[in-house]
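Excluded from the complex is one protein chain; the other protein chains are retained at their positions.
Right after this comes chain A.
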Amino acid sequence: MGELRLMKGNEVIAEAAIRCGCDGYFGYPITPQSEVMETLMAREPWDETGMVVLQAESEVASINMVYGAAGSGKKVMTSSSSPGISLMAEGISYIAGAELPCVIVNVQRGGPGLGTIQPSQADYFQSTKGGGHGDYKLIVLAPASVQEMNDFVELAFQLAFKYRNPAMILSDGAIGQMMEKVELSDFQPRLTAEEIKARYGSWATTGKTADRDYNIVTSLEMDSAKMEHNNLRFQEKYRTMEEEEVRYEMIECDDADYVLVAFGSSARICQKSVDIARAKGLKVGLLRPITLFPFPKKSIAELAKRVKGFLTVEMNAGQMIEDVQLAVGCSGNNVPVKHFGRMGGIIPTPGEVAEALEQKLIGG
């Protein structure tokens, strides 16, 4: 059993970063995630593990610092909240285009614009469909508990390095700010310069030595044929992720007539809604996508063969519903897919969701 603590989600991101042997964090303050950098600065990991923590002048700078450090083969990350992630879009696209591993945490708040500092899930499209310019995908993990804020830091790094692709932890202000019991991961040492050179020396800027040609980290390719080839290679990588990395959780779906589909804090709320509905004798289950990209479309298609309908519950105007509709549509089973959402930083109550289920799906 690892060390047990009562901690905020944001604090846990920081602690997990130190413990997993992260080499560097670059960030800029924004509510509701500022505790990530504050915790790191208070922990002074540079003395303990040698991890670098730097407050950048902007999110534009922090993502480009991540690009530089990641390009040298280091395990580095940043965190922000919605407006800051928008500013990072160009840099994230460059990181995807140069095929660099890194972790980006988005503790979402409501938008558009400056919006609100309250929780939201309105960055689903931005996170899962690219966000910046060009055809690229992020690996997107959606934690639904403080425990998963801990667990997904190392998981995100593992996936990022496995695919040489940026991975995002898509959290929100509720998970970031709430305190829960968490079992912290054990400490892993940071990789040494020799280990980094041995593992990533074929592509990273570890310094040109006589034993290899010099390395260039770039997303640029002026020859269209080669650039198309690069794009095809990226698409192949994303397809492999879809085959191998889908993660989800099913709760009481075995006998379900109706299935709620929700991620992150919405999924936490929906667990309670399932209980409320079941107490009324309704056979309701919950499918919680853990990876938003790759999306669990196969399991939704499977469910579509035997359930009477789906309700997506999201803290937005209806974004993930498009992926659920697509999965259901492709399954050839024409069952209804509805959406229930609250916006502007309002978190739906379990009762509200149960009611919406009856009104939009069962009664309708």
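The working rule: contacts are C-beta pairs under 8 Å (C-beta built on N, C-alpha and C of every residue); 3 or more make two chains touch, one makes a residue touch a chain; residues count from 1.
Just so it is clear, contacts and distances are computed from a predicted model.
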Choices "4Fe-4S ferredoxin-type domain-containing protein", "ABC transporter ATP-binding protein", "Thiamine pyrophosphate-dependent enzyme" or "Biotin transport system permease protein" - which one is the UniProt name of the chain not shown: "Thiamine pyrophosphate-dependent enzyme"
Residue in contact with the excluded chain [from A:T39, A:S185 or A:T206]: A:T206
Option from A:E90, A:E302, A:E322 or A:E352 whose C-beta touches the chain left out: A:E90
Identified contact with the non-displayed chain, of A:V76, A:A156 or A:L184: A:V76
In chain A, positions touching the absent partner: 23-24, 26, 52, 54, 56-58, 60-62, 64-72, 74, 76, 90-91, 94, 98, 193, 205-209, 214-220
